[in-house]
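Just one protein chain is left out here, and the rest sit where they should.
Then we have chain A:
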Amino acid sequence: MDQLFNRKYIIQGLFVVLALILIGKLFYIQVATDKYFLNANSNALRKSYVFPARGVILDRNNKILAQNQPTYDLLVTPKLVQPFDTISLCKLIDIDMPTFREKLRKATVRSRFQSSIFQKLLSVQTYAALQEKLSNFPGFEVQKRTIRYYPDSVAAQFLGFMREVNQVDIDKYEGYYKPGDYIGKTGIEKSYEEYLRGTKGVRHILYNAKNVAQGSYDDGRLDSLSIAGDNIVSTIDSRIQKLGEELLANKVGSVVAIEPSTGEILAFVSSPGYDPNKLVGNNFSPNYRQFTANPYRPLFIRPLQGKYSPGSAFKPLDALIALSEGVVNPNTTIFCPGYYIAGNRKLSCEHRDLNTNLRWGLSRSCNTYFWSIFAKMLTKNGSSRAKQQAAYDVWQNKVRKFGIGDTLGIDLPSEKAFKLYRPKDYTQMYGKRWGNTTIISLAIGQGEISTTPLQMANIMAIIANRGYYLKPHVVKAIGDEKKIDPKYKQKHFVDIDAKHFEPVIDGMQDAVNTNTGTATESRIRNILMCGKTGTVQNNRGKNHSVFIGFAPRDNPKIAIAVIIENGGYGGAYAAPIASFITEKYLTDSLEPRRINGATLQQYKDDNLLPALKMDKPKKPLSKADSTKADSLKKRPLPAKQNVAINKFNKEAILPKNNAAAKQ
């Protein structure tokens, strides 16, 4: 028993030792380190934020595209609110009493002790009036922040819009954003958010248990100043951007212009678009709702997301591959009787071009010529199915080099890529028995080939550069150090010998500059423009009018792609619109008329918007610079039917790609 009695000490000792462990750990967290004390201060020591000015976005000539305007939020700390003259406050911020009570209740639910936004985005006038009387409203304070202002109201989809952060953003950026903060959601605002936003300044203010501020914590040792965001010089030229938007008013389509030598995007028009100032501040929610419901989809970024068959505009690329494969030379002639026999089908050509060589074929956009050279390419090594399919694989790999079938990796969000078929895809579709006649429509940019307007413009940049491109990008310089990502200086070669480009460019030159060409409407005085039209038939409405080109021929400064949905022939709208933009960019002036006698104003005025079902087409709107969204808003759609109409018409105006092409 004696021995067992000693066990008393073991157990008592255990108690004491374990208690000492607890005391040791307590000593650490309470006395030895102030880590937890500082943590606690994020509750009791409250941070107040100073919002930095967001970086300004400039165009390539340092003209301001997006700047800031001050705005004020009214904050409330429910716990500090005491009875006061609520009516005068309501009057000042223009709300009624029930709204006031509801807002106060919501703020109280969020937190009684932390301040939260009571009324967002007060105007400067309201702020001034409020500031005078603020001391009468205990518990209320005003916080300054900035919102965007767009002096020219251009390039909405390019710049993007900002919006209050959601939970996903808050989680993603690990604590930088607090509810109520704004973040770039699309466009440059999104892709360069981390440069533009700057750094919030923080002031640490100590509060006691009665929630009375005790002043700056630790003499401001932990406080920081706000750091303004970096300014960004974009690659856009606001002159041609604006012109492009005006020309595309009341039309569905897009314009993309690239500087070939740098890959910089010069114009980025998506129509119908919207006035960027409409997605700012208190207007955001109603307008955003309206835009999303709008059947013409003003928020759809057509240059990056639009799916279009290139149609005849694909022919220069087709010719380049044929030349590099050696199946034709520039002087090879093919007889065009006005049709082409593919297997047991007779495909008709627009015109009888008779003996056609490459230059003539391109300038006349002769389908027979391109069907023939495509067939030659695929049967180059023999006409067995396997040989043809192997040849197709070579062909489609060369097409891929030009950036088709994948995204180009532009520094804007939501770029789309469309599938380019590989041999196995066709085998899946047709079985083993397919050859050149099966997929002959690829020769003229139809069938299983789709591109974005950006990709089309980039193809032009490649041809203008005689064989390479630089990744298209929208930012020229970031911040004061004028930084730019080195990946935009890297040349991407398409592995086609430079000598093959000249004959193709000859053809494109003739398309514009000879009277028999298909793109005469894009001729510019004293400047050698090279281009190619496309007329994409689709099964709703008129053909899409397409033009791609570059100018001048030597040392090109601009490559451009224009797509006007339901615009008819490529020469009808796309070609002249491209020429106006090119001319403006190169000479900073405009000849009043194109070769067909039409004026700039006529093109601006024409309305090609597809008719909405149950709604008769309106007469063309005369005011060219009236915002597109505005004109849509005015359409007297019965509110109740909106949904049904929209659903229907979204389909109606989507580009159809299974169309055949002509010309």
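Please note the rule applied: contacts are C-beta pairs under 8 Å (C-beta built on N, C-alpha and C of every residue); 3 or more make two chains touch, one makes a residue touch a chain; residues count from 1.
Definition applied: contacts and distances are computed from a predicted model.
Engineer: For the complex's missing chain, which UniProt name, "Sarcosine oxidase, delta subunit family protein", "Cell wall polymerase", "Iron(III) transport system permease protein" or "ABC transporter"?
Structural biologist: "Cell wall polymerase"
Engineer: Of the residues listed, A:A19, A:V109, A:M429 or A:A498, which one is in contact with the missing chain?
Structural biologist: Only one of A:A19, A:V109, A:M429 or A:A498 touches the chain omitted from view, namely A:A19.
Engineer: To test your reading of the contact rule: which positions on chain A touch the chain that is missing from view?
Structural biologist: Considering the whole complex, chain A reaches the absent chain at 4-5, 7-8, 10-12, 14-16, 18-19, 21-23, 25-27, 29-31, 33-37, 39-41, 43-44, 79, 112-113, 207-210.
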